[in-house]
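A protein chain is absent from this complex, but the other protein chains hold their places.
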Amino acid sequence: MSFTAKNPLFAIQVRNSFERQTAMSSIGAELLIVEPGKVEIALPYRSELTQQHGYLHAGIITTIADTACGYAAYTLMPAGSEVLSVEFKVNLLRPAKGERFVAVANVLKPGRTLTVVRADVFGISESDERELIATMLATMICLQK
Amino acid sequence: MSFTAKNPLFAIQVRNSFERQTAMSSIGAELLIVEPGKVEIALPYRSELTQQHGYLHAGIITTIADTACGYAAYTLMPAGSEVLSVEFKVNLLRPAKGERFVAVANVLKPGRTLTVVRADVFGISESDERELIATMLATMICLQK
Amino acid sequence: MSFTAKNPLFAIQVRNSFERQTAMSSIGAELLIVEPGKVEIALPYRSELTQQHGYLHAGIITTIADTACGYAAYTLMPAGSEVLSVEFKVNLLRPAKGERFVAVANVLKPGRTLTVVRADVFGISESDERELIATMLATMICLQK
Partner (left out) sequence: MSFTAKNPLFAIQVRNSFERQTAMSSIGAELLIVEPGKVEIALPYRSELTQQHGYLHAGIITTIADTACGYAAYTLMPAGSEVLSVEFKVNLLRPAKGERFVAVANVLKPGRTLTVVRADVFGISESDERELIATMLATMICLQK
């Protein structure tokens, strides 16, 4: 699907908001792609953010997937609005192995109030192989100021 | 509901596993209660773990809720097994305001392979008022070694 | 939790809307309780509504749970509004055995736009024993006319 942004400054708006998410810099996440209806966020593996077997914690995977979904929705919202997560569901498909991780979020259905977004999270090995490790289905809400 | 643990050392098993979750100490989470079918985890508010409005990031709330659900399930699993998250769904009910947060996980339905767990996450104010800010419904799997 | 209805005619409003859900009468569902923030719906077992092993189909269980959640939310909405399902998640906990089934929905968090509702579905045996067979966590939206 291809979408058109209502707000010509959507990319700046997303990048400014991302900067205010202190959780992103604390875990080391980086905003890659910001396009109408699509956002990608990368996260290098960090041994301080694991579950009990040394894989990245499902909650940390969720953190980048949620931010990617929120901002994918935000790219399609009018200027001056705010985005909040209503709910999300995550399936953990494989152990979160990888040197780094990328969450790729795409809007499924934009709406004036609610926007539904899907994100896939990939683990990327040293040799640059991608494996799908988790998938999120999320609902985001637009708050008008 | 009241459950009986199969593994008399369930609490030690949970605490040892929790110690290996580096994500827990990195975000400042602490294991409170470990009972058969029930686990509570606390997290103080930290300004480095927020979303764009200064509230605790939904992914960080999910991180403690997921760990609480996983270990609530783990308390009922036989000795020598491992627990992994299959999937979870989170509804964000209110902005994650609070001085600290507590995730309270209770097993809904234990099983030999799959265990379903519910967690409520509360924000707790300075004056010790509790408000439900999020709820999780999760599926955990038992891996036998 | 105890809630107060804004619309004094909430129960009539729910019952009228339930009457218009042809799916309810087609599967044989009946509206039991309608209170502020709470709705119960019953469904007798029918051999025409099963999955491959003769148990009630998960989709039919979902049908009564969704309607119960929608109307539990609806009891707290202002007069003249409409309710629609945004999304729901269902965990199937046990085979849907029983002579009849009851979906019990309770509002977790009411809101002006979105309301979050939880439903438990019980299978009830001939000897009147209740067993939890499924649980739903749902988001409902209020549309103002």
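Per-chain numbering from 1; labels A, B and C assigned in written order.
We adopt the following convention: contacts are C-beta pairs under 8 Å (C-beta built on N, C-alpha and C of every residue); 3 or more make two chains touch, one makes a residue touch a chain.
This structure is a prediction, so every number in the text was calculated from the model and none was measured.
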| item | value |
| --- | --- |
| Shown chains touched by the chain that is not drawn here | A, B, C |
| Identified contact with the non-displayed chain, of C:11, C:31 or C:60 | C:60 |
| Residue among A:11, A:68, A:83 or A:116 that touches the chain left out of view | A:116 |
| Option touching the unshown chain, where C:5, C:39, C:86 or C:114 are the choices | C:86 |
| Subunit B residues touching the omitted chain (full complex) | 86-87, 89, 113-114, 116, 139, 141 |
| Where the missing chain touches subunit C, by residue | 17-18, 20-23, 26, 47-54, 57-60, 62-67, 82, 84-92 |
| Positions on subunit A where the hidden chain makes contact | 89, 91, 93-94, 108-109, 116, 118, 132, 135, 137, 139 |
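The criterion applied here is as follows: only the chains that are shown with their structure count from here on.
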| item | value |
| --- | --- |
| Fitting subunit A to subunit C on CA atoms, where both chains share a sequence, rotation angle to nearest 5 degrees | 180 |
| Separation of subunit B from subunit C, taking each centre as the mean of its C-alpha atoms, in whole Å | 28 |
| Mean-CA-position distance for subunit C and subunit A (Å) | 33 |
| Centre-of-Cα separation between subunit B and subunit A, whole angstrom | 22 |
| Residue numbers of subunit B (touch at least two other chains) | 89, 91 |
